[in-house]
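Selected chains only, in their assembly positions.
Labels run A, B, C and D following the written order; every chain starts at residue 1.
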Amino acid sequence: MDTRAVLEKLKSGEISVDEAEGYLRRQPFDDMGFAKLDTHREIRTGFPEVVFCEGKPDIYLIKIFERLEEDGQPIFATRATIRQYELLKAFVQGLEYDRVSRIISRRKREEASELIGQVTVVSGGTADIPVAEEAAQTAEFFGTKVERVYDVGVSGLHRLLSTLDTVQNANCVIAVAGMEGALASVVGGLVKNPVIAVPTSVGYGASMNGLSALLTMINSCANGIAVVNIDNGYGAGYIATQINRLAVRNSAK
Amino acid sequence: MDTRAVLEKLKSGEISVDEAEGYLRRQPFDDMGFAKLDTHREIRTGFPEVVFCEGKPDIYLIKIFERLEEDGQPIFATRATIRQYELLKAFVQGLEYDRVSRIISRRKREEASELIGQVTVVSGGTADIPVAEEAAQTAEFFGTKVERVYDVGVSGLHRLLSTLDTVQNANCVIAVAGMEGALASVVGGLVKNPVIAVPTSVGYGASMNGLSALLTMINSCANGIAVVNIDNGYGAGYIATQINRLAVRNSAK
Amino acid sequence: MDTRAVLEKLKSGEISVDEAEGYLRRQPFDDMGFAKLDTHREIRTGFPEVVFCEGKPDIYLIKIFERLEEDGQPIFATRATIRQYELLKAFVQGLEYDRVSRIISRRKREEASELIGQVTVVSGGTADIPVAEEAAQTAEFFGTKVERVYDVGVSGLHRLLSTLDTVQNANCVIAVAGMEGALASVVGGLVKNPVIAVPTSVGYGASMNGLSALLTMINSCANGIAVVNIDNGYGAGYIATQINRLAVRNSAK
Amino acid sequence: MDTRAVLEKLKSGEISVDEAEGYLRRQPFDDMGFAKLDTHREIRTGFPEVVFCEGKPDIYLIKIFERLEEDGQPIFATRATIRQYELLKAFVQGLEYDRVSRIISRRKREEASELIGQVTVVSGGTADIPVAEEAAQTAEFFGTKVERVYDVGVSGLHRLLSTLDTVQNANCVIAVAGMEGALASVVGGLVKNPVIAVPTSVGYGASMNGLSALLTMINSCANGIAVVNIDNGYGAGYIATQINRLAVRNSAK
């Protein structure tokens, strides 16, 4: 019931002033005390709730998983340790854990036929794959068709150039790289659609846990690049999905 | 002529090995010695060449403007000082200068009827307007319809909430803010389409010329936010245009 | 005995020059060699001594706890590990440990009827709760009535707005947030009393262990916000108590 | 008219649904396009609008000053250059400029008899006085009685100790210091009421324009200290006024 609907009902006497005031303040979330689960989220935004596991106390995680199960919602949780997975699967049936991306999920990965559009995830080195997979699987969880192009760091351009079609055909490219993070600039120069750059904490010494790669990407001389937080594969998968949906859904009009 | 076309012509004898090699290496740019102007750019990417004036020696700027004029290309130049404008208008006819956005241009701003889709530029304070205008005018130069919502900093939420429709209807929101840069997170929580966040160097003390705002935006707890460089209104206008085109053009299919 | 009292007694011959000199230099603390316990503290300032456990060697902690017990003082110790608690309860009776806030205490939490005024603790995410609880329990230990409003991050403004009364009625609001720390600015724009902002080390990547949130809060565009150290729930609870006392106690005049 | 009042009137038929909806969305500000002046601010919060001049284009400043004059509001503007003052006084009558604090104002400083409570501004060195004065005059503009204790840096403790009463009697102390910023910790150890610490950009070399002083104050080992941005005298005067009002006004209940 939106504001106008409430007001109409008040006017017509269907509800009282008190009820109207209550509706206007009603919380579109499920208050668990320590957390306010946004259970209407998928209906409102088209994106179901995702659980970020890092640093959450066990007891809170268990309660959140149980609530999601009760509500019959899909489960998708990022940054989970193997220990958290072992714990949670004792409480909720059917969980799966992917050691590379560190994702716990229960909804089957969509069949390729159900996934729409195209997002291409490009990554620099083998060590960047966990973040790249977090991005790729997040996008897939949200219904996006994903292509993967891994280990195409800029020190061997021929590897990247050999996969040019896959990169150029995407509605959005996610460029994942650590160390110096130059991959985003090179990719940005090769495509006409947006590039979401994800710096990773891969590297050593002056990489400063990804800060150097972040700075590289923010300062990119190429156009059409925007950056998310270090190791934030989830965030990149999310925004890439938003862009991909704009491209695909509108095309059905 | 793409690689395959060259090869086909070589096979058929239309061109020689030397010619083929030449084509394969030919430079899709105009080498001016100090610069390599990308004159085919608009044809290839749909985005005409834009000149970044800051720090360019006068003599180079003049030559670039003259070349663009010769080629009959539109002129759009960012980060120009009034002094640069005074100089350049002596060499090229019909230039206009906008003191707020510091843009020199010659192509008339598109009529609203010619502009497509919708990008909304939201800014935090009066001092952020120059960067917001750089973003807005860049997007308009590239053919995007732009709505402006200015001075809606998070310390007075009612100002932002009063313009909610304009913000929520955009294919892409550009959120421009200095100081603590919290605007991006708040906007991110209100819309379902992507937000491109632009930190500005507005502020003092620990704002560190925009670095604080950049960090705020990169660490945003909201989904669907990606960040460009400090004061990079141009970059935000560019990527917002890419997203807006995906939404609009595909919808014509 | 203050300076003037000492001088009067010296003048009147009640004490000798040597005694006077001694009084003037006397230490209002209990010198334990490795520490100088401020045992008169509560009388002088209204705030009993609180023990900061992090990094203190076991042997020092034990001696401090034993001394506090001997002196019949209340015990309240922050940043304690479960290991420290296990150790200390073997030496001092009746200690309790709260795993969320990591506080060891012996004085029962005040009954609501004994607590005065109102401080509201607002926190951004579930992972910020330990710091929020350190702030809340510290304020309660010092006699303040505390309201808790948790998981109201700025990416879902409706959650915060639904609790507006609790936030606006406080004599002082403590805003606890990690990641980008934008909560303080939003709260600051909604209330007329002071906001004490506590950045937390919650986050990853460019959050730099809370430094980003600290910078956000220090640069806030909202009025009436001042900031304490990262994760310093204790410090926020302390200064909020000072403010709350000014509001309440004076009102009894 | 608050939400309930609107609903009551709608119920009683005094206003229509459309009117009610309008009221609920109405903007409690004056939209000037480039700025949204909060003209009801003093009524709502007890703090009149203050203009921050730094970086604002001349044309915007003039319009804001003219609007404030039209509305018969007091004028108080911080961070103004002498050039801005010369410009503005050609448009608005009766402006005064204080070269030390860089404040333009039109409302006479309150008579001591009208000012309430006590805030003491303590500063470290002669070069910190401009920031200290911005804090002091801001608090006075908001109706606070202010005591000034200047040039009492920690390298000469006797200077600070000689003014102890003035410091200890304040409802709130504002401690202003550059260089190493140790003044806040020392003051914090001497008083029982809150200390608002203001780092200044005074210093050279590793002072990094006030960042070192900011870090010192944030890390203070003393209790009851919270920090505002570097050189933010205005912010300190504001929050000190909030605290002082809580202490004084409530005491009248």
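Definition applied: contacts are C-beta pairs under 8 Å (C-beta built on N, C-alpha and C of every residue); 3 or more make two chains touch, one makes a residue touch a chain.
Since this is a predicted model, take the numbers as computed values, not measurements.
Asks: Whole complex: how many copies, 4 being shown?
Replies: Identical chains making up the full complex: 8 copies.
One rule holds in what follows: only the chains that are shown with their structure count from here on.
Asks: Measuring between mean CA coordinates, which chain is farthest from subunit A?
Replies: D
Asks: State, to the nearest whole Å, the distance from the C-alpha centre of subunit A to the C-alpha centre of subunit B.
Replies: The answer is 26 Å.
Asks: Roughly how many whole angstrom separate the Cα centroids of subunit A and subunit D?
Replies: Using C-alpha averages as centres, the distance is 42 Å.
Asks: For subunit C, what residues touch not just one other chain but two or more?
Replies: 156, 205-208, 218-220, 223
Asks: Between the chains shown, work out who touches whom and classify the graph as line, ring, star, complete or other.
Replies: It is complete, because no pair of chains fails to touch.
Asks: Across the complex, what residues on subunit C touch subunit D?
Replies: 44-47, 171, 192-194, 196-197, 214, 218-220, 223-229, 235-236, 238-239, 242-243, 246-248, 250-251, 253
Asks: Can you tell me which positions in subunit D touch subunit A when the two form their complex?
Replies: Subunit D reaches subunit A through residues 3-4, 7-8, 10-11, 17, 20-21, 24.
Asks: Tell me, which parts of subunit B touch subunit C in their complex?
Replies: 124-125, 153-157, 179-182, 185-186, 188-190, 203, 205-208, 211-213, 215-223
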